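Note that this complex is displayed minus one protein chain, with the remaining chains in position.
Chain lettering (A, B and C) follows the sequence in which the chains are written, and residue indices restart at 1 in each chain.
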Amino acid sequence: MDPTDAQTACFEAGIKFGSLYHQFAGTPVSPASADSLARAMEEAIENQPHCESVTVDVLREELAAELAESAADYTELTGRFLDVEMVINYEGTEVRTRMDMQDGYPLMRVEDVRPDD
Amino acid sequence: MDPTDAQTACFEAGIKFGSLYHQFAGTPVSPASADSLARAMEEAIENQPHCESVTVDVLREELAAELAESAADYTELTGRFLDVEMVINYEGTEVRTRMDMQDGYPLMRVEDVRPDD
Amino acid sequence: MDPTDAQTACFEAGIKFGSLYHQFAGTPVSPASADSLARAMEEAIENQPHCESVTVDVLREELAAELAESAADYTELTGRFLDVEMVINYEGTEVRTRMDMQDGYPLMRVEDVRPDD
Partner (left out) sequence: MDPTDAQTACFEAGIKFGSLYHQFAGTPVSPASADSLARAMEEAIENQPHCESVTVDVLREELAAELAESAADYTELTGRFLDVEMVINYEGTEVRTRMDMQDGYPLMRVEDVRPDD
């Protein structure tokens, strides 16, 4: 069957998450550069269709803790350092999604689907 | 509302498409290296959860046509050179998705959602 | 033979250019998001060892011109939209490098190698 608008909205939400993660994972990042990276991630993904808002938090405390254990000044961006929220709207269906750490893995998930009345 | 299984299946399908595109876009590619890249893309994304199959065609004829117009031996992978099909299965809901060129743009879309009987 | 310091400085400069290009090529970009992306690219690569400064200009006029020809609001970052300068210092040898468009291709090159006196 063809997808419903709500299903397409969820598909679009997934595209944005996969894009955000695989475009920026691996970027050299430090506590000092965390904010500029977070802003660029937000504004880049907000360009994509049906994307209402993207909020990225690059977790400076987690970065600082990891760097304290090593001799390095920076590391590579990975899901362990990210907390992301996105709102997608497709033909009136609003989808709220989130990625954060759950049981040691970055978990992307749909938190709310709100179809038009 | 919480997502249905079919909505989650569509979300998962979108994640795979965004991942595939933004992980591999920009890769140096020529007609001779098109096949190894296509195989790697398929096997990489098939690792992701709920992903039943990925079929990637890197379009050698399109690559050859673009290179014939320039002095270059290779170019960067972009949607213009890709035809991709994916099958996702989440809790018994099967979602079939595709990306190919439509009106000059690479269009990712859900072609079929088949919930469990 | 083992590399000289000046040769290692040039190797390090090349690493930064390849990193910058292949990390960020493919990022969704518009005139409005060009600046945040440029700042993130600079600060990300400046994290890498021996990297004194990175200056990235994402060319808004070029972006606007390309978007005016199409129905799209954004495009993917590629070398056509970039002008980059980097200064690397390895053990006292300073290397100045640049990437910009030359004859239709983004050309990365070493402009100056200044060994220690």
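Just so we're on the same page, contacts are C-beta pairs under 8 Å (C-beta built on N, C-alpha and C of every residue); 3 or more make two chains touch, one makes a residue touch a chain.
None of these values were measured; they are calculated from a predicted model.
Annotation for chain B: contacts to the undisplayed chain at residues 19, 23-24, 26-30, 32-33, 36-37, 39-48, 73-74. As for the chain not pictured, it touches chain A at residues 21-22, 25-26, 70, 72, 76, 78, 104-105. Although one chain is not shown, part of chain C still touches it, namely residues 1-4, 6-8, 10-23, 97, 108-110, 112-114.
Simple rule for what comes next: only the chains that are shown with their structure count from here on.
Taken as a graph of touching chains, this assembly is complete, with every chain in contact with every other.
In the contact between chain A and chain B, the residue numbers used by both copies make up over half of all numbers at that interface. A separation of 25 Å divides the Cα centre of chain A from that of chain C.
Separating the centre of chain A from that of chain B, both taken as means of CA atoms, is a distance of 20 Å.
Contact of a single residue of chain A with at least two other chains is seen at positions 19, 23.
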